[in-house]
Each structure stands twice: as C-alpha cells, then as structure tokens.
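Note that one protein chain of the assembly has been removed; the remaining protein chains are unaltered in position.
The block that comes next holds chain A.
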Amino acid sequence: MTEKLVIIGNGMAPGRMLEHLFEQAPGRYAVTIFNAEPRVNYDRIMLSPVLSGEKSYEEIVIHGDRWYVDNAVTLYKGHRIIAIDPVAKTVTSDHGVTEGYDRLVIATGSVPFIIPVPGNNLPGVLTYRDLDDVHAMLLAAQSRAKAVVIGGGLLGLEAAAGLNARGMDVTVLHVMPTLMERQLDPAAGYLLQKAVEERGIKVITKANTQAIIGDPRVEGVALADGSVVPASLVVMAVGIRPNAALARDAGLAVNRGIVVDDAMRTSDPDILAIGECAEVGGQVYGLVAPLYEMARVAASRLAGDDTAAFVHADTPTKLKVTGIDLFSLGDFADGDDRQEIVLRDASAGVYKRLVLKDNRIIGTVLYGETADGAWFNDLKKKQTDISEMRDTLIFGQAYQGGAPLDPMAAVAALPDDAEICGCNGVCKGKITGAIAGKGLTSLDDVRAHTKASASCGSCTGLVEQLMVLTLGDSYNPAAVQPMCSCTSLGHDDVRRLIKAKGLKTIPAVMQELEWKTSCGCAKCRPALNYYLVCDWPDEYADDYQSRFVNERVHANIQKDGTYSVVPRMWGGMTSARELRAIADVVDKFAIPAVKVTGGQRIDMLGIRKEDLPAVWADLGAAGFVSGHAYAKGLRTVKTCVGSDWCRFGTQDSTGLGIRIEKFMWGSWTPAKVKMAVSGCPRNCAEATCKDVGVICVDSGFEIHFAGAAGLDIKGTEVLGLVRTEDEALEVIVALTQMYREQARYHERIYKWAKRVGIAEIKRQTLDDRERRRGYFDRFVFSQRFAQVDPWSERVSGKDKHEFKPMATVGYAAAAE
C-alpha cells in the first residue's frame, strides 16, 4: 500500500527532493503539497533576472502544472499550513483542509528579516523574497522614481541592479564599510562598489537606518547621521531567517532553524525538514547547492536508503548582475599559518586572492575574472598540494604545465612597434631609441623624454626592463626605496598616483596601486591616511584605525601605558585663570608629574587613559583646547615678548606668533611642525632651529625654514624678507602647504627641503605670487575640515569605546 507523504512548501528544495524520490522509489508514496504561494515551483535564484527584465516568469518555472499531474501529486496552491498535529499525524491549512500523513516534510524556507525601525510597515516598503515582491517592485518601477535598497549583500545588490535596469534612481544603503563583506574582502568589496556605482547606482556604506519616513506612504529613509535619502520605494534586503514557527508550534526542536540530523530528521522521526528552514550540524543555509544536497539526502532516506547523510561543503558565492563577475569561496581571513597570493591588475579591473594553509587552498576571492573559480574550488575540495605550481597558481589552469616565462625574454621578444605605455601611446622602439640616442640612464629621464610610464605608472616595470636590456648592468633599477614591503612603489609615486588617479580611500589606493598585502601594515597605513587627508580634505573620511595611538586618543602614550596631556597656550601666553584650572585638574586627578615643555606650555604626565575625557572636560571648561603635542601636525609657535615689553623688540612677535598658531592649528602635516617668532635678531624664541621661524626686524619679517634641533642639528635657511604681517602669514602658510602636498610621511621640513631644493621652494612660495596664493587657498580650504578641537569632540562622546574597558570579568565569579 502506498504511504502518504505530505510536503509543506513548494520551493526549490522539495521540488528537487521529489525528482530524486520519483526516480529512486516510483509509486511508493502518494504525495500532497501545500504551497502558501498560489503557483507552481519556480527557480527563486532567477528572480533577479525577472526583475531586471532579462527573463520572464514562464522561463524560470521548474515544474509546470503538467509535472504535478504526471506524477500524481496533489498540489494545494495558496494554502498556508497553520498547524501540524504530530500525534494525530495531520496538517491543517488556512482554508480548512486537513490531511493525514505517514511522513511529513517541512520545507517552509525563510522569511525576510525586517529591520525594527519606525515606519517599516509603510506602504511602499517591500522585501525581496518571492514573485509577488518582484511584481510589486515592477509596479513601483513604472514611476521611474527614486528607490532605496537597504542591504548591500547579494540579494540587495541584485535588487538594486534590477530596479536600476527598470529605470529607477537607486541608492543602496549598507551598514558595513564595504559591500558583501561576508563573501568579499575589502579590496574586492571596493571594486564591486566601483562597478555598481558605474552603473549609476548610488552606494552609501556605514549607513545606519534610523527610520523610514512618510505619510501615508514612504517618502524616504532617515539615517543615523541625520541625513534623509528620499525614496518612493524601499526594498529591505538585509537578510533572511529560517521560517520555523510552524515547527516550533508543533513542539519540534528548533534552534535558529528546525533542528535536523544528517538524515534530515527532526526531533520527530516521521517528520523531515529541508531547505532554508532546516538547521543541520548547527548551520543554516541560504545558497542552493547545500539545499539541493539536503533534498538528495531526504529523498534517499524516504526511499529507504539508511546510509545517505548530509555533509557540509563550502559553497561558492556568485553575484548575478550582468557585467559584474565575482566569485568567493571558503575562508579568506588572514592568519599566521596562512599565506596569501594576490594578483591585482588595476587596468583590467581584476583582483584575485588565494588563501593557502599547508600548501592547500582554503579560500578564494576572484573579481573581474572568475573563469578559474571552478578549478580553484576543485583544488580546495580535493585538498590538492599546490606547492609544485605555487608560482603560477594564481594565473589559473591555462598557465599550468607550460614552461615558466622569463619576463626579460618576453620583453626582449617584443617587436619595436609594441605599445609599452598605453596612457601615452609610447612603443618599445621609441623608448629604446631614446635611451640609446639621448644617453638616458634613469627612469625619470626616460619619463621626461618619452612620457613612457609618466601617467599611471603601471608600465614602470616594463620600462625598467627595457632599460636593463638597452643599458645592461649599468642600469640600477633599485633606486627607488619602496614605502614598505606591501608595495614596490616609493612615497613619491604613491602620492603622485593618488592625485592622478583620484584615489580617495585606502582600499582604493591598495587596489589601484596593486598592494601586495590585503590590509597594509603599520608603516603604510598611517602614511596613506595622511596623504588622503591632505589631498582630499573635504571628501576623505579619516581612517581612525590607521592612526598611531597618540593621534587616536589625542594624548601622548608614555612608557607605562599612561598618557600625558598638553593644552594649547597660544604663543606661550597664559594667565592666572588658566594656571589655576591646570592646578585644579592636577589635584583632582592626582596627576603625578607636571612639566614645562620646550615649546612654552605645560605637560601633565601619568594620566590614566580612562581619565582622559574627564581631564579634557575640566580643561575645556577653562577654555583650553588640545595642544596637538602628539600630532604629525602643527605643534607650537614659540614667541618672545616682542615690542609689547622688550626694550629691543622691533615688532609684535607675540601677536604674530598667536596669529599664526590660531590660523594653523589642527592641520595635519607629514611630520611634526614646530615654529617660533623672535622679536629681534637676538632671537630669544630660538627661531633659527625651527621648522619655520620668523625673525622680526625694523623693516619687516625675515622668514626662515628647514632648521632642526633633534637627531640632527641644523640652522635654518632664509626664505626671504617680507614687509607686513599679512604677507608673513601668507608665505608661511604657503610654505607649509607645499610641504604638506609634497613631502613623504615622517619627513621633516629640513629633509624635504634638501631633496626639493631651497631655490625651488623660494620660487614657488615667495616669488611666484599666483602659486603662493594657490597654496594658501588650499590650506585655508583644508582647515575648514581640520580645525575641530579633538578634546571637546571626545568630551561630547566621540570614540567613547576608546576610553573604557570592554568588560571586567572574573572577579564576581570568584566571589560566588
């Protein structure tokens, strides 16, 4: 006699299960399906192409009505099961149909996660789960108005691409810093964002949705930063959760999903669960491959095979957006026992990363070129030892087996008319001809004469190989010191390329300049952060985690882990009120040491990190701001008392010093900048060993720079004499800005000046009025974003986490 098999849900997993079952045990079961959706089984993965218009619903149907008839399956369309009675072994639908079963399969899938914010139930707010959602979106898209997709994961991006293809103006809001962060590392996430944006879809990362607003229907999404993104359609695609409510009500074991063993059996042996609603081995799944595996196991078990068991396997992720190729698989986190092989080809938009452990692939991220994904997946699955092909592994399967190419021989073999520099259209013959004909010996010479590798620089390696070929051993290519071991580029090249290519984030720099590591190191990250702050003051978001601790907590770390705090004393001037406030703070926080610094201010040492915000709050109440004694930025402007008091004073040196300090505080520079203004040539403020100094004379202001009084001792160079205070300020600011734009990170002014030449700096910041003004204006612009007192920001709660321990544990347990 046939047994009665009832299935709740008619998605892809039960569909596949039935195909297997009818093959393995034809006629064994009388099958009844209850489908809450009023339709047959269709390919849910292909909803995105339906949304974008590349496919129609009819094309994605898996089993048409005919299939159900042929296999004698009773399909209740539009029937939602509302109760399971495991004792009586029946299920009941919302239309009142009750059906008995011998075996029951629950395949209720998942429900979209609705973020709990006000307005999430307004008309115009949709999820993206089934064909009804797609129809609702298509209807909304006819307006060609603005849409917001919340969620920058697989589903969200596909929804965004689909709506964009239908003519809507789409913005994607993603709460994390990079898209698809679960499947992609930040570099690939960056490339993806670029590609998405190139299609005209706006992407806002770190976007924290606060509320969905509108009355009576949706009008926009309000973010935590106070901004509002207007939209007449909001699609929530932030994730799914297993739909396990029915099973829970029936008393089955439910954790995140319906708990099943590797035979797909729930806690009731006559009830199986498969698909997104099932939790096996502590995991729930959302990609189709493991769901089909569940279907296979369940079918075999129903057919009487007691050996079939579910085994976890990593599933590759692919994005179904036409024109964007990405592939991710396995575990691609960094680790000590792991090595990575990275290939970046910026011009072709390709990024590949393999993570290896014990000479075996454990993770793969491919972007732009995914043809080898299957091969890498295969190597990973089989745990193939790749040490033999390690050097060529990342180039893919096609490169294996052949003789390794000698890059030099390959360049030598190129014909004379082969293009070397794509940006400037320079061929091989022109470069070799120039090297031989003009006697060029350095890369800079070749760039100057031929323009080859002078734009994006990505052909620099080829040009250097041509130089070696033409000049032989007399050419030494290792003249440029790389920034760090993460790159072969020097600081100057990196700075030039940031500007030339318009790179505005650290991941962008690392991708476009083909960084060899995935997240940089303690040397390059602070440098890149500075270069970006300097070059894009209004657009770049400072990367807090790439700053040295002192610049992160705005105090100076000491050898015992405590901090010292130095408030600003403008031009070294102070007052009874300020000193009293400092004395009170020292008493209140029992600060162990107080010292007068060389820069004419007061240092309080030995403050515990937890106390910093409270110390700043008290100092701030007395009018103090941060002295930036910790910063690669403007530190102090030391002054003498000048014409106010001194019988030799020629100008108001104190006033000028204060004016400079008030104008320039808060600016970040490649290395620290210390200044001084002396009121006469007796030079009591010691201006002639500073980064920038002023000596006041009767006829005006003598501007000095490039002094040093640290590791090196060096008197200043004279930049020139100016007549007025205004002019003095403009020249000093222009000089500082030129230094900010050109110097290498950690390079003090005197070292930079030696490299660039005193005469050149003088020409650009003193003689050439127009250039000087340009530097001045750029500095002023940048100050609009830099002159914020970091202490008061933190007193008001910024970076709160930095100053408190995350937890205190162990003490209470001991007391119990």
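Here is the rule we use: a residue touches a chain if its C-beta (ideal position, glycine included) is under 8 Å from a C-beta of that chain, and two chains touch if they have at least 3 such contacts; residues count from 1.
Note that contacts and distances are computed from a predicted model.
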Exercise. Identify the UniProt protein name of the omitted chain, choosing among "Assimilatory nitrite reductase (NAD(P)H) small subunit", "Amino acid/amide ABC transporter membrane protein 2, HAAT family", "Phosphoribosylformylglycinamidine synthase subunit PurQ" or "Spore germination protein KA".
Key: "Assimilatory nitrite reductase (NAD(P)H) small subunit"
Practice problem: Using the touch definition up top, pick the residue from A:146, A:525, A:568 or A:659 that touches the left-out chain. | Solution: A:525
Exercise. Among A:68, A:128, A:310 or A:332, choose the residue that contacts the chain missing from this document, as touch is defined above.
Key: A:332
Practice problem: Kindly note down the residues of chain A that lie in touch with the hidden chain. | Solution: 177, 181, 185-186, 332-337, 517-522, 525-526, 544-550, 552-553, 557, 559-561, 801, 805-811, 813-814
